[in-house]
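Each remark here refers to the structure printed beneath this line.
In this view, the complex is presented without one of its protein chains, the others remaining in place.
Read from first to last, the chains carry the letters A and B; within each, the first residue is number 1.
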Amino acid sequence: MKIKNLKDLEELKIKGLESLYPKRTKINVGLGTCGIATGARAVFDSIADEIEKQGIDALVGKTGCLGFCQREPLVDVWQPGKSRIIYCQMDPEKARDLVTGLAQGKTRKEWALCRMEEEEFIIENTKKKYSIKEKDGKDIPLYREIPFYRKQKKIALRNCGFMNPENIEEYIARGGYFSLARVLSRLKEEEVIEEIKNSGLRGRGGAGFPTGLKWKFCRDARGEPKYIICNADEGDPGAYMDRSILEGDPHSVLEGMVIGAYAIGSHEGYIYVRNEYPLAAQSVERAIRQAEEYGLLGENIFNSGFNFRIRISQGAGAFVCGEETALLASIEGKIGEPRPRPPFPAERGLWDKPTNINNVKTWANVPVIIARGADWYSKMGTAKSKGTMVFSLVGKINNTGLVEVPMGIKLREMIYDIGEGIPEGKKFKAVQTGGPSGGCIPSELADLEVDYEKLTQAGSMMGSGGMVVMDEDTCMVNVAKYFLNFTKDESCGKCTPCREGIKRMLEILDDISKGKAKETDLELLETLARVVKDASLCALGGTAPNPVLTTLRYFRNEYEAHIKDKKCPAHICPDLIHYSIDKEKCTGCGLCLKECPQTAISGEKKKPHSIDKSKCIKCGVCFEVCNFDAVEID
Amino acid sequence: MNDKMKRKVDLEKVINKYKAEKGGIISVLQEINREYGYLSEDALKLVAKKLDVPLIQVYSIATFYTAFSLKPRGRHLINVCLGTACFVKGGNRILEKLERELGIKAGETTKELRYSLDTVHCIGCCSLAPVIRIDEDAYGRLKQEKVPEILKKHK
Partner (left out) sequence: MLNLTIDGKKVSVEKGTTVLHAARKLGIEIPTLCYHEGVSPYGACRVCLVEVVKGIKTGLTTSCTCLAEEGMEVKSDSPRVLESRKLMVELLLARCPEAEKVKDLARKMGIEGVRFKREDKECILCGLCVRVCQEIIEASVIGFINRGANREVETPFQAQSDVCIGCGACSSVCPTEAIKIKEMFDKRILETWHTELELKSCKICGRYFVPKKELEHLKEKIELPEDIFEICTDCKRKSLTGKIGEIKTGAI
């Protein structure tokens, strides 16, 4: 059917609500990439199987990712009039038990993550309340009490994990496409741009350029046709929220894009999806087809006379294509080589026509801003960074996953409250933000209020929201080396500073990590870093030195230890460490001996073993497998 | 019709599918790479001819993007994630273990064409680091000693 007016939309909403909250039990399994990686498909299958086998009156459904990836597979159980409970770390066996239990009216508290006391419908500004009195669930913590969720405010992630991404009616039921209906029926193009401008929304993919202004530039540019692009080339390692949104809530991005297209005066759009995200590409493709069927994309959208179509362009594995001009080259079927700006894409973009490019999260925010207004949105966040930001909290941290919080949250809150600290009681050393373009912020700056400006002042950047936590066992020279290796591989190779400069910086870092560097090399490294940053053609080279510059700024002593003392304080750099076995602690269990690929370990059973240093390749497997902490590194 | 002929017919089909699309060349190469596991010299020449673009342009693209392989690949493609989270959690040790187990380096294929080993800069499963992906299946929270049993699942 084609949706022509609000009445049609309201009707679908009712259908969607019936699907979200049916009159019988519904068991939802999170089937995002991370869920699947932990075995969620098998969980889904065993639930479906058990329901059928036992002839239970229940449905099994799929959702996207609820963000708490650490606890995947997540299973969310809806039962009319009862507590809504989310179970975590499920496996097929547990899932069968759960289904059997549900049939008998039992709750499995021991597997429960939390109970939902309410669900926020952010677009409508309403809340759906759930029963929390039910006696079986009373020892299970409430959603809002879970440290991981307590401080979160989900706007871009509003639907992820709460609905079936394959069901457009469920999206509509949660307020989806109502903003588009309002825009097309009641707002002038300029009014939409004004609203986005006033909201203070800034690009969520990197440098944080004001979105409304970007739209205006493109609208005012001369040339037809104009293009709208969604940059889903989420290349920053350690960041995966765009994938999660595309997999779990693709329509939010489509709706944002249609609104943007209307405001700018464009009738053609592209979503440029990263090659490494096959599931996300499928999800978007399906959503586009559905939206076309319902008349929310294509000709005469909402019977308004406005036309807009979206195509998918799939990347082929190149980080540099996240850079706007390289992305355009790639869509045009060329190698992803950036070109100088100006001219900016707003003036001369895809096939030399005015083009507006925004990131996935930016687009996903748009329908909410239209629904709730610029005032509401701009009340969240800091002076210059409004709204919320989605971070992927990963690395050496207890709670890993996707976190959406108002801008301005302190790093300390991220690490200790939401993340609940560092595993194994280790010390928090640094957090890396902004991917290869960002930097490492040391634990001393834990009170930093995270927004675009503060991160830049600290030498890092927001980037797409990756937040990789590092503990005392992380060597900062090694981290700098890791990122430069990354940018060396991913540089397109066009301009001298990026291609040659990064290579030379890496050579110096390599020498440092091997204990072969001179003190003057640090100076040369700094000079190179400064000039590569200044002289490169595009943002890849322009930001590539940041990991080096920040680690030099905050962890210079660690560099000096490698150079002067020939020591790696974190015991990481292979050329500067040795493995040995503590004779007191070794029980002679033989596990390390069995695993050692070099037969460097010898010893009789039940007697202390020893490592032949001349044979050891420092692979670390003995250290990993030892159950008695007998393997030491110095 | 012999096998080689059949392939050629298929290739032309793929090319024609994207021929009308502006900038469709990358999509063509992607589909061929997916179907055949790599881009052969003949395939690239045919793409250039049919799309009427210089061969060097096709070759440039094929060597620029990491999704494309110019050599036949193994039956199973192992991707070791070396994103930041995986790196911090010892992803390179998993890579080294795989290299030792398979007797090949990253970027290579085993002699019997069973496995191809590659690295990838983040597959977006950072919460489960360190992660590898074999064909469609991702394995998270890996340890070196778990590698042999995982390989056994993909023979």
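To be clear about the criterion, a residue touches a chain if its C-beta (ideal position, glycine included) is under 8 Å from a C-beta of that chain, and two chains touch if they have at least 3 such contacts.
Please read all numbers here as calculations on a predicted model, not as lab measurements.
Engineer: Would you list the chains present here that the left-out chain is in contact with?
Structural biologist: Spelled out, the missing chain touches these shown chains: A, B.
Engineer: Please pick, from A:C495, A:I512 or A:I563, the residue that touches the omitted chain in the full complex.
Structural biologist: Going through A:C495, A:I512 or A:I563 one by one, A:C495 is the residue touching the chain not shown.
Engineer: Looking at the full complex, which residue from A:E145, A:D534 or A:D582 touches the chain that isn't shown here?
Structural biologist: A:D534
Engineer: Give the residue, chosen from A:E507, A:E526, A:E560 or A:E595, that touches the chain omitted from the document.
Structural biologist: A:E507
Engineer: So which bits of subunit B touch the chain we can't see?
Structural biologist: 41, 44, 54-60, 63-64
Engineer: Tell me which stretches of subunit A touch the chain missing from the display.
Structural biologist: Touch set of subunit A with respect to the missing chain: 318, 320, 335, 337, 339-340, 488-497, 499-504, 507, 524, 527-528, 531, 534-537.
Going forward, only the chains that are shown with their structure count from here on.
Engineer: Which of the residues in subunit A come into contact with subunit B in the complex?
Structural biologist: My answer: residues 33-34, 36-38, 69-70, 72, 234-240, 243-244, 275-277, 313-319, 330-336, 351, 392, 394-396, 400-401, 432, 435, 466, 468-470, 474, 479, 482-483, 486, 489-490, 492, 595, 597, 619-621, 624-625.
Engineer: Which residues, counting only subunit B, touch subunit A once they are in their complex?
Structural biologist: 22-27, 29-30, 57, 60-61, 64-68, 82-90, 93, 96-97, 100, 120-129, 131, 137-140, 143-145
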